[in-house]
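Here the structure is laid out as structure tokens; the discussion comes afterwards.
Only one protein chain is missing from this complex, and each of the others stays in its spot.
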Amino acid sequence: MDIKQTVLDILNDLTGSDVSGAMDDNLFDSGLMDSMGSVQLLLQLQSQLGVNVPVSEFERSEWDTPNKIVAKVESLA
Amino acid sequence: MAKRLLRIFGPLILAAILVFAVLAMPVTLGFSHVSAARERKAAVSLSPNVLRGKHMKEEALKDGYVPFFGSSEWSRIDPMHPSVLAQKYRRSYRPFLLGARGSQSLTQYFVMQNIQSELRNKKAVFVISPQWFVKDGTRKDAFGFYYSQLQTAEWLTHFRHDAIDQYAAKRLLQMPVAKSDHFIYAALQRVAKGEKLTDFQRFYLQTRKNMLTQEDQFFSGIDLPSQNLNRVNQQAKQLPTHYSYSALDALGGRLGKAATSDNRFHISDKFYHQGLQKELKTGKLKNFQKDLSYTKSPEFADFQLCLDQFARLNTNVLFIIPPINGKWQKYTGLSATMLKQFDRKIHYQLQSQGFNNIVDLSNKGNVPYFMTDTIHLGWRGWLAVDQRVNPFLSKHQKQPHYTISDKFYSTKWQNLSPTDLTQYEAETK
């Protein structure tokens, strides 16, 4: 299973809606994500992909669209 | 780049130049007229901005207002208050009330600095509160509150080198607020030492004075509180159409009785319930003034500043010495002997220098409804004041003849016990 699909599954699960149709939409502005969701995302990334991201590495502006998140995780994996 | 920089800073530089040009201009623009309505408001507003400023006072005094120097008593506006009586009975004068809670002689001296031409050869009324003459004199924070750089700058541009200026400068240097402008502070230090100001200091003071004068012209009339004028108008309605002393005296008694119904001190209920009642219940107020003395104080020298200034301007002044509520005085243990001594000392300072228009009410503390609260004149007290103020201001008065003595600036005088007065007089003749 590729990273992109896993990340999208996590995001769909967390936001409760399908984000794959709007890969460049800002998840925080639309209210789909918040701080709580970010932490859940980080934990899921850790458990499902083994990607370790410290909270202080989580700069919101670098993680605010599905595309950015996928790119970020791919660079870290 | 130059173009972009000009776009960024051009408006800023232009604005700075314009503001500075307008403020530092030695001539005043055409905003100087003050309407009669605003003068009426300002005269009773007791606003600190009016006290600290110049323009409002100056314009009103030119229009026939008479300066009434004093402090917190001015805010006790009842039907017999001087401002109410003057308005109701269309007197030839209108009081311009100067001073509020905490303003004492030193503040008043500086207030006089920028209304000198309006005081010269004119009349004035001055209420001397015995409470000013406590051990430490004026409170530094109260002085700071009424302090005006404009008045200080104005004073520093016309001072002469003698006792009055040196004393005033030394006194001002003791106040933390004098440090609010470092150049003025440095100038004060030179005056206190009897040195001349430097050319730069004179230039700075002149520029600063111009700026502050412009600021005062632009802003002092903004947001004048109108509630006191409303109160004056309200109170005037209670007065009979035609002036009659006996009718007013009876009315004063009636109003006083109605307003002081629920306490044994004959203190107005409103004042009584604003915390005084609570404090009385603790019992701490019983005899709490028994060691208080008004006989030794730097205030005596500060007061001399005012006398000196009046003498220089040949101002004819009526002094009023209010009493203290007799019941209150007894309860708090304030010494009657000490009050008599204070009276003697202040009388000596006034009369030995030719200030003979004195309304001494100090023995009226037990007249019912003379006072509105603990230390402030009310109904019959105001009426008694009017009995003397009206003829003084309405009729022609003999020119005063003042003989000022610098000995009243000395610490010896400030701390002189009134029992040694006779000896002091003999020694310093």
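Letters A and B mark the chains as written, and numbering starts fresh at 1 in each.
Here is the rule we use: contacts are C-beta pairs under 8 Å (C-beta built on N, C-alpha and C of every residue); 3 or more make two chains touch, one makes a residue touch a chain.
The definition used in the following text is that contacts and distances are computed from a predicted model.
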Chain not displayed: protein name in its UniProt record ("Teichoic acid D-alanyltransferase", "Extracellular solute-binding protein", "Probable rieske iron-sulfur family protein" or "ABC transporter permease subunit"): "Teichoic acid D-alanyltransferase"
Touch residues of subunit B, complete complex, unshown partner: 1, 4-5, 7-9, 12, 182, 223
Residues belonging to subunit A that touch the chain removed from view: 16, 31, 34-36, 38-40, 42-43, 54-58
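Heads up, the rule we're going with is that only the chains that are shown with their structure count from here on.
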Geometric centre distance via CA averages, subunit B-subunit A, whole Å: 72
